[in-house]
Structures are given as structure tokens and as C-alpha cells.
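Here the complex is missing one protein chain, while the rest keep their positions.
Entry: chain A
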Amino acid sequence: MADVLLTLHCAAADAEVIGEALRAALQTPVHVRAEAVLGLDFSDATTAERVTARLDRRAIELVLPEGDIPEALGILGRVRRSGAVRWYTSAVLERGRVA
């Protein structure tokens, strides 16, 4: 089964709990990146984000077999969060490690 890159965009406050839960369940490295999003949807933005119109987001990335996506989304659903999480997958064409 091919590996895919799962990218999640969540509120900064939720990044740690989501990352920990995914790593524990899927036993895969989880990358967390801070992002400023000049978004259009401010429905779940904090007041400070509404003021600056910049959403303070975290991008969480992990590579996992395509078949594990439902489990990962299930974990997301179970983890207690403060805001919505947006996700998408992209194909991983090749991967490796150079020491």
C-alpha cells in the first residue's frame, strides 16, 4: 500500500495534543510547523486573530500508509480540540534517508 503525506491544519493550542495522539497510535514521526494564514474564514478564529486577520495555525505532517488515514482521522475525532482541523493528503512519490 502506498504511503501518503497527511497534512493537518489546526489551532496552535491543539497542535501538541493532536501530534502526541497521532504519534502514539500510528507509531510514526509527526512534524509540527507554525504557520500564519491570511485566511477568509474567521468563524473559529480567536479575537487576536480577528484583529490582525492572520490565523495563527500549526501544520502537522506525517507520512503513513494510505490505509491508515481513516484511523488517523478517527483519532482526530476522539482527541479533545478547541477548533476545527482541516486536512488533506498528498502522494509520496519516493522517500529515503541519507546518513
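Basically, contacts are C-beta pairs under 8 Å (C-beta built on N, C-alpha and C of every residue); 3 or more make two chains touch, one makes a residue touch a chain; residues count from 1.
Keep in mind that, in the parts below, contacts and distances are computed from a predicted model.
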Name under which UniProt lists the unshown chain, selected from "Branched-chain amino acid ABC transporter permease", "Cation efflux system protein", "Transketolase" or "Aromatic-ring-hydroxylating dioxygenase subunit beta": "Cation efflux system protein"
Residue touching the undisplayed chain, where the options are A:Ala11, A:Ala45, A:Ala72 or A:Val85: A:Ala45
Could you please point out the chain A residues that touch the chain left off the display? 40-42, 45-48, 50-53
